[in-house]
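I have placed the structure first, in the form of structure tokens, so that the comments after it can refer back to it.
Only one protein chain is missing from this complex, and each of the others stays in its spot.
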Amino acid sequence: MDAKEIIARRVAAEIEPGTLVNLGIGLPSMVANYLPENAHVFFQAENGVVGLGARPPEGMEDPNLTDAGGGFVTAVPGAASIDSAMSFGLIRGGHLDMTVLGGLQVDAKGRLANWIIPGKMAPGMGGAMDLVTGARRVIVAMLHTQKGSPKIVPDCTLPVTALRRVDLVVTELAVIEPTDAGLVLRERGPGVTVEDIKNATAAPLIAEHVPPEMRHLI
Amino acid sequence: MDAKEIIARRVAAEIEPGTLVNLGIGLPSMVANYLPENAHVFFQAENGVVGLGARPPEGMEDPNLTDAGGGFVTAVPGAASIDSAMSFGLIRGGHLDMTVLGGLQVDAKGRLANWIIPGKMAPGMGGAMDLVTGARRVIVAMLHTQKGSPKIVPDCTLPVTALRRVDLVVTELAVIEPTDAGLVLRERGPGVTVEDIKNATAAPLIAEHVPPEMRHLI
Amino acid sequence: MKKAMQPDEAAALIPDGAVLLIGGFMGVGSPHRLIDALVERGAKDLTIVNNDTATPEKGVGKLVVAGAARKVVTSHIGLNPVTQKKMFDGALEVELVPQGTLVERIRAGGVGLGGVLTKTGLGTLAADGKPTVDIDGETWLLEKPIRGDFALLAAHQADYVGNLEYSLTAHNFNPVMAMAAGVVIAEPENIVPVGVISPDCVKTPGVLVDHLLARAA
Partner (left out) sequence: MKKAMQPDEAAALIPDGAVLLIGGFMGVGSPHRLIDALVERGAKDLTIVNNDTATPEKGVGKLVVAGAARKVVTSHIGLNPVTQKKMFDGALEVELVPQGTLVERIRAGGVGLGGVLTKTGLGTLAADGKPTVDIDGETWLLEKPIRGDFALLAAHQADYVGNLEYSLTAHNFNPVMAMAAGVVIAEPENIVPVGVISPDCVKTPGVLVDHLLARAA
């Protein structure tokens, strides 16, 4: 299992039946592949649909039905078209149960940076600031390090996406829960030691006992 | 021609082709009866339709299609259903070309009072405050006096509906335009003298010459 | 998927003292069977947010007549003399709100905005005691968001996911109220299997709706 698959499978286990979930583009969008049949989850694509479905068969694409990354998708039975005002009304209004987003950095206070590297790369925040501010639960799904450098840092050196503390950070090495006390190590990746995780993390980690390996990776 | 018919016919002449118009309940709603065929006007009912049509034939009413007074109506070809947010978005956003409203009082500053008589009658403002504030043009259609008492007064003694100066006041006796200088008498009712109008009006009226009788009452 | 319930089951979910957003305009687009069930179960001390209190025999008016309401937040009570009488007698608190402001306050509550900045009501009794905000030299009235414990909606057609369609002037406050309450109960005229309603026809996504009333027998 490669790093991204570990992350996607672990995040999938966080998704509750009957909820409304928004998956960011890239790695977070892989989460949908690992849900059980009949998970009864509605995925929101913030560009305009509640009830996002899988990619359509070749030749059956509709140019008016894409995900937030611009890729062709389908709509599940019971889907609803929504305009951008309704889409962000759902997000900002607390109607979105969970968002899963990628990250450039997460810091000891649980703040996420994921929209700009000043002077170098400025994709823009898109819907990320609304999602982190408004979703009931925010999960960051990202590789633990970027070219060997820790992405979990004492203080974000990149501009933050929101002041709000994210609820969970899932990497290939660890499941980490930001709390009032700091970043608590909840689970280890497959075959990974606490020492491995601490070595790859620049922010202090709280691990009172040896946490279990990740659940639900079958 | 009775007083209300004079008023309704005169207001009808103010309505431009291709515009969006909201008629208040009661006397203002009579205006629609005196428009020429092919007037190309869309009437908004603020309860939820652009393109209000006439009363349906007996037995052909739809309980889901009424005007703001709760009376059964039809929808013209090209009508659109709107919810209350869109309806008042049109009104407040400056998309409504004209509203015609009834009045309890209009004062020398052109301010309208039409929603409450404190301690005695409190129907509530409904959409009137939004209409007077937001419509591009506000016409007050009312009888000139109430049981002999002038309704056009120096200063509203009843709570005003908005600070905005209305654009025109049409009664059975006169057409009056509130301006920076005060209330200007533009037209006289059929067979009415300036003296008659001044006697029935408590606010000062500006009438530099004898204004013409009302136009378009054929 | 939601199992459709009977009006009395729905009314039993709603405790006395709750804040209810109730759709409808002069009773058109109001959830009549839910209202009747609330009257029947003898609900008390409700705060009711609604465009108007209709007439004594119709819509929200019935709840006022039955004495179920402690307070109404509304834009118009002119066609319900019982509301006016109770207000003048001090038996019912009435907060009159301009209609466009009322719907935007509910929308703000539903979509996570901090308030509504409007010109409507400035310089009138409707602005009494309310803050204003100056923006680039212009003054705006700040009106606060409204949310309900429950929203009671009427819809034209639903599916069992809870997606709602509305008809003509029966839309009114329903789509906005669907976003602004802890628990949303919809009373559709008709319910169809999931997948039958085109996504483009859905005005309220089913994820917003908690309970559906079964069709009238």
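Should a chain be cited, it is by its letter among A, B and C, assigned in written order, with residues numbered from 1 in that chain.
Following the convention adopted for this analysis, a residue touches a chain if its C-beta (ideal position, glycine included) is under 8 Å from a C-beta of that chain, and two chains touch if they have at least 3 such contacts.
Because the structure is a prediction, the values reported are computed rather than measured.
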Contacting the left-out chain: of A:77, A:159, A:182 or A:211, that is A:159
Per the touch definition above, residue among B:4, B:95 or B:109 touching the missing chain: B:95
Among the options A:10, A:92, A:151 or A:186, which residue touches the chain absent from this view? A:92
Given the contact definition stated above, which residue among A:3, A:35 or A:129 touches the chain not shown here? A:129
Kindly note down the residues of chain B that lie in touch with the hidden chain. 20, 40, 42, 49-51, 75, 77-82, 85-86, 88-95, 134
Contact footprint on chain C, counting only the chain that is left out: 104, 108, 111-119, 131, 133, 135-136, 138, 140, 142, 144, 156, 165-168, 199-201
For chain A, enumerate the residues touching the unshown chain of the complex. 45-49, 62-70, 75, 81-85, 87-88, 91-92, 116, 119, 121-130, 133-134, 159-163
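Note that only the chains that are shown with their structure count from here on.
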More contacting C-beta pairs: A-C or B-C? B-C
Find the geometric centre of each of chain A and chain B from their Cα atoms only, then give the gap between the two centres in Å, rounded to an integer. 55
Whole-angstrom distance, CA centroid of chain B to CA centroid of chain C, is 29
Overlap residues in chain C, where contacts from two or more other chains coincide: 107
Interface hub residues of chain A, defined as touching at least two other chains: none
